[in-house]
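A single protein chain has been omitted from the complex, and every remaining protein chain is retained in its original position.
Moving on, here comes chain A:
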Amino acid sequence: MIGGLFIYNHKGEVLISRVYRDDIGRNAVDAFRVNVIHARQQVRSPVTNIARTSFFHVKRSNIWLAAVTKQNVNAAMVFEFLYKMCDVMTAYFGKISEENIKNNFVLIYELLDEILDFGYPQNSETGALKTFITQQGIKGQHQTKEEQSQITSQVTGQIGWRREGIKYRRNELFLDVLESVNLLMSPQGQVLSAHVSGRVVMKSYLSGMPECKFGMNDKIVIDKQGKGGTTDEPGKSELGGSGKQSIAIDDCTFHQCVRLSKFDSERSISFIPPDGEYELMRYRTTKDIILPFRVIPLVREVGRTKLEVKVVIKSNFKPSLLAQKIEVRIPTPLNTSGVQVICMKGKAKYKASENAIVWKIKRMAGMKESQISAEIELLPTNDKKKWARPPISMKFQVPFAPSGLKVRYLKVFESKLNYSDHDVIKWVRYIGRSGIYETRC
């Protein structure tokens, strides 16, 4: 198991050092600094073995988090734990920075004592932790016996992510379907790979211990219902978008509140949600993706000192919808000496420091097209190495889900308190963003 956990600043000075196992000595702290942080070469692996000691590290801005062990630990678990540790710290004091860590070092030690025991990760849900790890350490002294046992049963219990007795005057929930659409297209317009990775983020402000059931236009569920003839959801196409009735989900993963065995057997998503914001599920689709934009590149090398670039973008969704924050990044060779750009819409600039022409458009409706053309002057070089021609990448945001996913329902049942599904105010929002959206040129 994890033998120790260290946090360093960018210089390699140690900010937090917590050793859990006897086989990890003080020299481990220095070994990592010397061999990884101060290493001459770029880091080649997130796992490093130095003198039979293994170091796992992740970086958050300037801060290095390293877990150390001498045993054959579960490597995936160690990384998951390090990410979780970052989440917990962020939830407690915001951004992970040297200053914040120094300001909260006592708290961090307290947290590390609680969520890792002898190197074994324990309950690390912030919701639960915040009930008893506070910066006012005295609180424990004034708790009643009931309060204390409530804390411990929550920390160790089956529903470790939610506490009892939550009350809201207005029961409300927000569902955000956030998708990032990824594309790799050949210069000829052939889709080399495309997938959508999506997340359903829920903000719940519900009283008591509500039992929720979430439904979407999952092909498997819809097909099953279609056969049984029990289409009890009349508003199938109420949200419009595309005409697609159902989507094929390649794979999905759920927050630990979702009953996985139930999903496996019935494909129904039921859970008792944590309070506040959390990620209910993640999913991935590869079939019938709506690609919001198509990029058509045309690069021509005119002699050795000049390049002509023309890029056309076409929006491919309903004309009534608006895409926002569109940015097209056209890479330029390292030996570029000057660039002339002409674009019909938006603003385009050559950024020498980034070796790219950045073309920004604030808004663009569906079924439109726009184009940019540029002349790039090159310095003559005798560098034999050819310019690698990195792909043209694109960023945007659209108000629909490119995978075609639709939320069909989210039902809330709370038997003990007297509010019903109808009393809950529900909000659903779809946001599609560009992930890695690249066209080779």
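The definition used in the following text is that a residue touches a chain if its C-beta (ideal position, glycine included) is under 8 Å from a C-beta of that chain, and two chains touch if they have at least 3 such contacts; residues count from 1.
In the analysis below, contacts and distances are computed from a predicted model.
Among the names given as "AP complex subunit beta", "Large ribosomal subunit protein uL16m", "Auxin-responsive protein" or "Thioredoxin domain-containing protein", UniProt records the absent chain under the name "AP complex subunit beta".
From the set A:58, A:91, A:178 or A:321, the residue in touch with the chain omitted from the display is A:58, counting the whole complex. Checked against the full complex, the one of A:35, A:197 or A:397 touching the unshown chain is A:197.
In the complete assembly, the contact with the undisplayed chain comes from A:254, out of A:254, A:350, A:396 or A:430. Residues of chain A in touch with the missing chain: 1, 13-17, 19-23, 26, 29, 42, 44-47, 49, 52, 54, 56-58, 69-77, 79-83, 99, 102-106, 109-110, 113, 117-118, 120-125, 132, 136-141, 143, 145, 148-149, 151-153, 155-158, 160, 184, 186, 192-193, 195, 197, 250-256, 259-261, 263-264, 279, 281-282, 284, 384-386, 388-391, 393, 436, 438, 440.
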